[in-house]
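Mind looking over this structure? Questions follow.
Just one protein chain is left out here, and the rest sit where they should.
Going in written order, the chains are labelled A, B and C, and every chain counts its residues from 1.
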Amino acid sequence: MTQTLSTLGSDAPDASALSEAQLLDVYRTMRSIRAFEDRVHEEFATGEIPGFVHLYAGEEASATGVCAHLDQDRDTIASTHRGHGHCIAKGVDIKPMMAEIFGKTTGSCRGKGGSMHIADLSKGMLGANGIVGGGPPLICGTALAAKIKGDGGVGVAFFGDGASNQGTTMEALNLASVWDLPAFFVAENNGYGEAAASTWSVSADNIADRAAGFGMPGVIVDGFDFFAVYEAAGEAIRRAREGGGPSLLEVKFTRYYGHFEGDQQTYRGKDEVRNARENLDCIKRFRQGVTESGRLTDAQLDEVDAQVAQLIEEAVTEAKAAPVPGPKDLLTDVYVKY
Amino acid sequence: MTQTLSTLGSDAPDASALSEAQLLDVYRTMRSIRAFEDRVHEEFATGEIPGFVHLYAGEEASATGVCAHLDQDRDTIASTHRGHGHCIAKGVDIKPMMAEIFGKTTGSCRGKGGSMHIADLSKGMLGANGIVGGGPPLICGTALAAKIKGDGGVGVAFFGDGASNQGTTMEALNLASVWDLPAFFVAENNGYGEAAASTWSVSADNIADRAAGFGMPGVIVDGFDFFAVYEAAGEAIRRAREGGGPSLLEVKFTRYYGHFEGDQQTYRGKDEVRNARENLDCIKRFRQGVTESGRLTDAQLDEVDAQVAQLIEEAVTEAKAAPVPGPKDLLTDVYVKY
Amino acid sequence: MATRKISYREAINEALTQEMERDSSVIIMGEDVAGGAGGQGEDDAWGGVLGVTKGLYGKFPGRVLDTPITESGYIGAAVGAATRGLRPVAELMFIDFAGVCLDQIMNQAAKFRYMFGGKAVTPVTIRAMYGGGLRAAAQHSQALYPLFTHLPGLKVVVPSSPYEVKGLLAQSIRDDDPVIFFEHKAMYDVTGEVPQESYTIPFGEANVVREGDDVTVVAIGRMVSVAEEAAKELEGSGISIEIIDPRTLSPLDLDTILESVENTGRLVVVDEASPRCNIATDISAQVVSEAFGDLKAPVKMVSPPHVPVPFAGSLEDLYIPSAQDIVNAVKTVTEWSK
Partner (left out) sequence: MATRKISYREAINEALTQEMERDSSVIIMGEDVAGGAGGQGEDDAWGGVLGVTKGLYGKFPGRVLDTPITESGYIGAAVGAATRGLRPVAELMFIDFAGVCLDQIMNQAAKFRYMFGGKAVTPVTIRAMYGGGLRAAAQHSQALYPLFTHLPGLKVVVPSSPYEVKGLLAQSIRDDDPVIFFEHKAMYDVTGEVPQESYTIPFGEANVVREGDDVTVVAIGRMVSVAEEAAKELEGSGISIEIIDPRTLSPLDLDTILESVENTGRLVVVDEASPRCNIATDISAQVVSEAFGDLKAPVKMVSPPHVPVPFAGSLEDLYIPSAQDIVNAVKTVTEWSK
């Protein structure tokens, strides 16, 4: 049942119908993620950011192409340890995100969660997750809630190639199918789970090949191509909303940084990242596509770049200046009532 | 990659080559399981057997057809809560089994395990298991041990249709494939996990359809047909022994009794069991096959029946007469040394 | 409120029914809780494995959901659904099965609120059977509530009678925090006076089951009735014990225990859980830390030995704390002198 995009036919949402404003939004999202991650990379290197940090640079087209179809109210996503991109694409505010990574009271989670646990339920973002495979079962629940409420909402679980081998993920695929849930599973295959290659850890040729065993469509897209992700995701989400049940999308690409900040990456081929950055990059490709086709101008895009750069600069400055949590914060927020 | 038996080709072990003695062994095993289970059913009804008991009657061809290819020394099986058949087929002694079910010191586990935990490591039987999906990961380990020792041993995990949806089972399938283990996964699809139909709980048409997603062959056989199971299992086990990696076999049939003793089974279709008992039964079919082809005589088979009946009778009598464990048994056997 | 005698099982069913009637966001899920899906026989054939949810499926269409055998999947789904406005009651058949789904309880449900800076509410209730007495052996007889009491973010409820189970379950469902609700599998047929109308019993308020002057006996769950037996036996010796049922282990009403100890000067804690790091040690340590000056004798703990639960009835009866064990402990502390 695994399909490549071309076989999807006329049902697919039409990326060429995106308006100028929508295209600018898409670009702003991808650029924001990239700028956010590049800056966190720098700040981490100076020792100012505590804890474990996993960067999403290179994978922007996935979060952006999927979340472009989602509402903040009725649609929920569950993310991974590599969650900044999903947060930004789902509309979580960037300044509190940055403050959270620095462990400040102004953070999305008041400094209690950090990079691995940024969440914003009010935006339908059910959290980054420190547990590989933690998210997919949760999404069966948010999809079930949407189905029972009948609000047309969809649940989307992002997970990595490594996570695709976790039992929790596979259970969620089966459960979503058995319960016929409005759920969408996005396998972000960036080639590695930590230092282990996905070609080794996934016993099928493609993660999407597992979809058939769970009675759902499985589609593979080029994750460097925003429009490909956008169309494939749109199709799956539309189907889910209309009661057509869950699907699995495998998005293939490469991550630009190490598994986590500090990773020397000697397990990778020498030119892997350089090649991707130079020849495949999703932002370059998007930019080239929309300018060559005359849908957007370089000036418009440059203006977005400048706005994003300024926002990130402010986010970092404000995050650094913000207060750290104090003794009384230690004991709050455990229970609603105890 | 799912195959039906006919497509396996000439590699399959040839059931027609089974000798008279071997055929009698097979029959003795199936008959022993049936007689054991029928008797446990009766004894349970009188209230003499404590705890939860799950009977294997109707499924004899699976345990027998698979274990016919296994050695006691180098090959290990992991079983399920419905484990009596696997035990008997792997050569665990019947009298200690019966005593175990009655909770006596003469039991296989000295009365500490009961029906759900009968084991005999000396026979390569790593235990019935009270946890659905508990066995498959263990078998990756026994197969790994065989691989590392290089003794040609194989690990076999039996599990039910319900267990096929458990993450632990699916993880084991992937791991066995990634590690290229001499492992064999036998999905015993008896139509139900407790009261839930497998057609509902398994999101694919067949459990074997999942094999492709784990890069291994998946084969379906008629579980009422000993010879079909024997040939399919033989092929998979031979391949595993020769370093050809793991496979998945789906054995389809029906269980004759309730999920556990006491189950009223109102969730089942009215004639389901009667039909299977009358028209599909593996023992009847085996008997008919071997007598019609002249490979065995009714007299030979009747003699086995009589011997089995006597063995079971003795087993029950001795089990009932055996002593229960006493106070000092409570604290032993927790650690090798503490 | 007018009461009538019903069983513990009926009391649970009644609480579920009444909560589902008053709040349409309450849903139920679990293995065969809706009777077993997809079969050819009757609807609502089972009501969970021991019949507790029987009848709910017909009363609340679409809100009583069978699940495949996929504890990580559906416990996770219950948690996810709880973050999106539902109040799921998930049945984890035996608490022993927490081994295959602990992450969704320990790292997801329990931690969301804190990790997310107080911005999540996860009103999920997980009902599970615990305890010994049914000859269910090592994997189906554990108490395990100490594991959950250890984990911040969870509430742990262990009701001791039909009256308690109804009121505490209603409170659990209305409660805004994740609750693990322990039902003793040997108590379903115990009957007691229970009001027909809906009522709740608040968390963190211990119940003084019996007043007495000489020794405070804190007992958990089914041990409350065993302590009551012991109280009767002790009447002959002229020793009067005060029995306290904490009802909820997290939160724990230490004050009521301390008040009693202030009066009696002696404490025995009776806990069916394995002896290391259990509730008996927890309460003992807390009382000693807070009220050492009140104590006239050592605090004694009555718990099983540090061994798995044995199958044979002769052993299991020795394993489970008995009235005689309590009597002995009470005598030890009353007779104690330096």
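Methods note: a residue touches a chain if its C-beta (ideal position, glycine included) is under 8 Å from a C-beta of that chain, and two chains touch if they have at least 3 such contacts.
These numbers were taken from a predicted model, which means no experiment stands behind them.
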item: Visible contact partners (per top-of-document touch definition) of the missing chain; value: A, B, C
item: Which of A:57, A:94 or A:132 contacts the chain that the document leaves out; value: A:132
item: Residue touching the undisplayed chain, where the options are C:107, C:200, C:240 or C:263; value: C:107
item: Contact residue for the chain not shown (choose from B:65, B:85 or B:127); value: B:127
item: Hidden-chain contact residue, picked from the options A:45, A:195, A:306 or A:321; value: A:195
item: Contacting the left-out chain in the complete assembly, out of C:121, C:208 or C:288; value: C:288
item: Absent chain, residues of subunit C that touch it; value: 72, 96-100, 102-107, 110-111, 114-115, 137-139, 146-147, 149-153, 250, 252, 273-274, 276-282, 284-286, 288-290, 292-293, 295, 297-301, 306-308, 310-311, 336, 338
item: Those residues of subunit B which, in the complete complex, touch the missing chain; value: 76, 78, 107-113, 117, 119-122, 126-127, 129-131, 134, 136-142, 144-146, 148-149, 155, 167-168, 171-172, 174-175, 178-179, 332-338
item: In subunit A, positions touching the absent partner; value: 50-52, 103-104, 109, 111-114, 116-117, 129-133, 162-163, 165-168, 192-202, 264-270, 272, 324-327, 329-331, 334
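Convention: only the chains that are shown with their structure count from here on.
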item: Label of the chain whose CA centroid is most distant from the centroid of subunit C; value: A
item: Centroid distance [mean C-alpha coordinates] between subunit B and subunit A, Å; value: 44
item: Interchain centroid distance [CA atoms averaged], subunit B/subunit C, Å; value: 36
item: Averaged-CA centre spacing for the pair subunit C and subunit A, given as whole angstrom; value: 40
item: For subunit B, residues contacting two or more additional chains; value: 165-168, 200-202
item: Overlap residues in subunit C, where contacts from two or more other chains coincide; value: 68, 70, 72-73
